[in-house]
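A single protein chain has been omitted from the complex, and every remaining protein chain is retained in its original position.
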Amino acid sequence: MGGPGVGGTRPGGTGTGAAGAGDDGREAGPPALVDHHCHSVVDGELDDEELAGLLTESDRPPAPGTSPLDSALGLAVRRWCPPVLGLPAHAPAADYLARRRELGAPEATRRLLAAAGLDSCLVDTGLTAAAGRPLLPLPEFAALTGADVREVVRLEALAEALDPAAAAWPGAVRAAVGAAVEGGAAALKSVLAYRHGLDVPAERPTDREVVAAAGARLRSGGGRLTDPVLLRHLLWSAVDACAGRGLPIQLHTGFGDPDLALHRADPALLAGFVRAAEPSGVPLVLLHGYPYHRQAAWLAQAFPQVYADLGLTASYVGPRVAAVLGEMLELAPFGKLLFSTDGYGLPELHLVGAAQFRHGLGALLASWRADGACSAGDVTRIARLLSAGNARRLYRL
Amino acid sequence: MGGPGVGGTRPGGTGTGAAGAGDDGREAGPPALVDHHCHSVVDGELDDEELAGLLTESDRPPAPGTSPLDSALGLAVRRWCPPVLGLPAHAPAADYLARRRELGAPEATRRLLAAAGLDSCLVDTGLTAAAGRPLLPLPEFAALTGADVREVVRLEALAEALDPAAAAWPGAVRAAVGAAVEGGAAALKSVLAYRHGLDVPAERPTDREVVAAAGARLRSGGGRLTDPVLLRHLLWSAVDACAGRGLPIQLHTGFGDPDLALHRADPALLAGFVRAAEPSGVPLVLLHGYPYHRQAAWLAQAFPQVYADLGLTASYVGPRVAAVLGEMLELAPFGKLLFSTDGYGLPELHLVGAAQFRHGLGALLASWRADGACSAGDVTRIARLLSAGNARRLYRL
Partner (left out) sequence: MGGPGVGGTRPGGTGTGAAGAGDDGREAGPPALVDHHCHSVVDGELDDEELAGLLTESDRPPAPGTSPLDSALGLAVRRWCPPVLGLPAHAPAADYLARRRELGAPEATRRLLAAAGLDSCLVDTGLTAAAGRPLLPLPEFAALTGADVREVVRLEALAEALDPAAAAWPGAVRAAVGAAVEGGAAALKSVLAYRHGLDVPAERPTDREVVAAAGARLRSGGGRLTDPVLLRHLLWSAVDACAGRGLPIQLHTGFGDPDLALHRADPALLAGFVRAAEPSGVPLVLLHGYPYHRQAAWLAQAFPQVYADLGLTASYVGPRVAAVLGEMLELAPFGKLLFSTDGYGLPELHLVGAAQFRHGLGALLASWRADGACSAGDVTRIARLLSAGNARRLYRL
C-alpha cells in the first residue's frame, strides 16, 4: 500500500470553479463539488460483463435473464453518460457499451471524469484494483479529473500490510496509523462494518487483549483482519492519532456488497463508540448509511463531532435521489451533510455520482421552495454547504 | 390439505391477454399481470363485520369508534371496487356493503375477480379458510378469475399434516416435501417469520437434532410447528427438493398479523441462510418485506438467487403505493421484483392488489419519465418485467 503523499497537488485549469465555490454568495452557476470519498478508476479496457459487474454491489454473476444495468443505477448511467460520449441520453446499454469501446477506455475515462466537474477529491486508496485490474495512481487520477486530490488511508489495509509479532501488534499498529497521519492523509477510513459489524463494545481494548487476539490471528494464518478486538484497537489507534489534529475518521455504514450483514451495519449501533470517542474531538463521518440513513442523520444532529454523507446511495437509487436525500435532511443539520460519489473502478460512477447529487439536490430544494418551505437564498446557501462548504470546513481544504 | 394438481389448467377466454404480455414490445394496452402469490376467496355471504375483519392484519375487534375500513386500504377498496358493482368510486363504505349484499356474494365475487384482470395466479393453499368460512377450491377460483392457476405449497401446513414418530420425522418431512414438488407445485412457501422469526442459524440441522426436537414436540402435544430446529429442517428439505429443478421457495418477510415479532421478520436477518443456500441455486422469493422492503431489495441486488415482491403492501398502503414501490426499486434490479396481490378471503383484495399495482407502477414510472430519468421505452419494458415477465421467467410459466 503506497503511503500518502498526493496531498495538495492540483492540476491547473479549473481554479475558477474553486474560487467561485465559497459561501460568500457571489457565485453564479452551480456550486463546486468536493467529493470527500471516492476511489480511483481502472486502467485499461473492460469487457461488457466486467463493466456491468462494477454497476452492482453484487460480486456474483447476474441471475439468468437479468442484468445489473437494468436497475435504478443503470438508468442513471444511461441518463448522464451517453451525452458525454456523443450519444443521446437514455441510449440503450448496448449502444453505449459499443460507443465506449469505439472511443477506447482512455478517451472515455478522460471525458467522463472531466465531465464530473469535481473540484477536489479525497481518494480512499485501500482498494488497489477493480475487476482484477489495477486502479490508476493518484497523480494520473488527479490529472484526469482536474481536481485537487488528497488521500484517505484505509485502516484495515494499513494493518494488514504489517507483519509484527503478536507482542508488537499494539505498538506497530499505532506507529503505522501515526505515520499515515503524519504523511499527509486527509482522513482515515474504517470498514469495521464489513469486517465484523458496527455492534462492537464501545470501549478501547487493553494492550493485553490486543496481544492475545493478534496471537490467535497469527496462529490461524493471518489474512483478512476480522477479529473485533483488533478492529477496535485499530479504530481507537486512529482516534488517538487524529486527536488534536482535527483529522476526521470516515466509517462505512449501511449497504454494500454481499459480505455485509446489513442489519449490523446500522449506524445507530455506533452510538456507544461515538459517545466514548466524543472527548477526543475527532470528527466521525458516517458514509452512505442507506437504508439506515435516517439513523445516521440523527447521530449527526445529536453529536457535534458526527457528520454523514449519502455517498454511493445517490447513484444507486437513480430516479429516487431527491426523495432519499430528503429523508437524510429530515434530521441532519445542513452543516453536517457531505457530498461524495464513492466512485470506484468505473469513471461512469464519478460522473453519475456528481450528476445525481447536483440534480437530486436541485430538485429537492426547488420543491421546498415551491412549497414555501424556504427562501431562494436558503436554496443557494444549503446547496453550497452540502456541495463543498461543509467538506472544506471539515477537511480544511 | 389438498395435494397439488391444478397446475396448467386454464379456463379459456382471456388468452389474448397472455399472448400480448410478452417482452417483445408489440403489446398495446396495460401489461398482463401474473399474481405470483395469492390465496383463494371465501365461499358465501359475510356480514359487514366479517368483511371488515378481512381488511386488516389484526385478528382482534377494532378499537371503539374506529373501523378497519377507515384506513389507507379502506380508501383503496372504496376507490377500485364500487365501480365494479355499479357504484361511483369512493362510495361510502356502508353503501358499498349494502350494494354487495344486494348483488349477493357469488355475483360480487365473480365481478371483482374478473375485474382484477389476472392472467396467472400462483395460489398458496396453506390457508383453507377465512373468517371461519372455507375458501373456494382452486378450479372454481380459476374459473372466476379467468386465470391460469397453479399451486404454491405451504411448508408448515405440509409438515403439520404429518404424524410420524420422532425417529421418522426427518425422512417423513423430506418425503412429503419431495411429493409436493413431484406433484406439480409451482413453488414452496415458508412462514418461518411467523413461526419463529427469521433470526435462525443458517446451517442445516442434523437429523439427530431434528429427531430430538420432534420428540420434544410430540411430548408437548404436537400442534402448531414452532420449533426452530424443525422449521430449519423443513426449510432445508425444501431447498434439497427444489435444487436442480429451479423451483423457487417463497418466504414471508415483513409485516403481518399480531402474532408476528415485526423486527424478527426483517429480511436482512436471512442473509446467512441466503449465503448457505446459494450453492443449491434455488431461487428465494422474499414476500412483502415492508417496512424492511429496502433491505429485501438489497438482498435481491446482492444475491443472484434472491427475488422480492411488494405483495400485500401495495394494497395496504393505499394512496402511498407509488412512493413505496419507488423505495423498493431503489436497489432491487428490475429483473428481480415481482407482482402479487396476496389476496386472501375477499375478492376485493385481488382486485385492489391488481389495481393498486397497475396504478402505482404507472404513476411512478410516469414521474420518472417526466423527471428525465428514463425513456418511454424504459417505462414500457420495466412495467412488463414487473407485471409478468419476471414471474414467467422465474416460475417458467
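Here the chain labels run A and B in written order, and each chain numbers its own residues starting at 1.
Assume a contact is a pair of C-beta atoms (placed from the backbone, for glycine too) under 8 Å apart; a residue touches a chain by one contact, two chains touch by 3 or more.
Since we're looking at a predicted model, the values are computed, not measured.
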item: Candidates B:54, B:75, B:218 or B:276 - the one touching the absent chain; value: B:75
item: Hidden-chain contact residue, picked from the options B:363, B:379 or B:397; value: B:363
item: Residue ranges of chain A at the interface with the undisplayed chain; value: 266, 268-269, 271-272, 275, 283, 294-295, 298-299, 301-305, 323, 326-327, 329-336, 367-368, 371-375, 377-378, 385, 393
item: Hidden partner interface residues of chain B, rising order; value: 56-58, 60-68, 70-72, 75-76, 78-79, 89-90, 255, 257-258, 260-263, 290-291, 316-320, 323-324, 363
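One rule holds in what follows: only the chains that are shown with their structure count from here on.
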item: Chain centre separation in whole Å, for chain B relative to chain A (CA means); value: 38
